[in-house]
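Have a look at this one before I ask anything.
Here the complex is missing one protein chain, while the rest keep their positions.
Showing chain A:
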Amino acid sequence: MDNNIMSAGTIQENTKLNYSGVPGQALDAIRMRLSQLLHSLKRIRDEFAKPGTQQWYTLQSQLNVTLSQLMSATSTLQHFQDTLDTTVVYPLPKFPTTSHESLLTTLLRKKNIPEVDDWLAMAKEVSGLNPELQNDEEINEILKNDKEVTKWVLTSLVEEFEKYDFKRLYNGPGVDSSTTPKYAKPKQPFDINGIMDYLYKGKLPERESTTPETSL
């Protein structure tokens, strides 16, 4: 993608092009994230396309992977937001306009494609915000509140989750340490077969007595 985006330098074809203005690092990072995301989305789509139902845990793990990739792509985009906002894209004279016309039009498009417009409209509707009735300050306030609630939910989720973590020993209030004895593997205090000999035959274990009680 970034190979096709040329910027800065001279327009003259025969002069040496100056790429110093190209935000190569930013574009490369984003390209990596996006291709990862694309790959896992494709995998999920293929899974669904297969006949029969999939195992829930494979789907869930793939969804988790996709979500974390989406997160990293979003954060990368946010990180380079300023650079990308100030970057102007235009084709070089040697760009093969006829063979790659569709690519060029997509890349140079200023307006959002209809699908994206739909997403934006939906997001606005879901958020319950109305720019015509509320001024910027109010909207910002609402967004800030929303972020705080999200943060609170995330932290309390982690806290609650820790309460149900049964892998560790819980020594909180309510557990009297005196009633939970220290673990020690029990020793065999006597020979079970010896006890059985007594229970079924009346043969006392040897350490107690040498003469069995049987009066026969």
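Definition applied: contacts are C-beta pairs under 8 Å (C-beta built on N, C-alpha and C of every residue); 3 or more make two chains touch, one makes a residue touch a chain; residues count from 1.
We take it that contacts and distances are computed from a predicted model.
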- Name per UniProt, for the chain absent here [options: "Elongator complex protein 6", "Mediator of RNA polymerase II transcription subunit 18", "small monomeric GTPase" or "N-acetyltransferase domain-containing protein"]: "Mediator of RNA polymerase II transcription subunit 18"
- Task: Sort through A:P51, A:G128 or A:P189 and give me the one touching the missing partner chain.
- Result: A:P189
- Can you list where chain A touches the absent chain? 179-181, 183-190, 192-202, 204-205, 208-209, 213-216
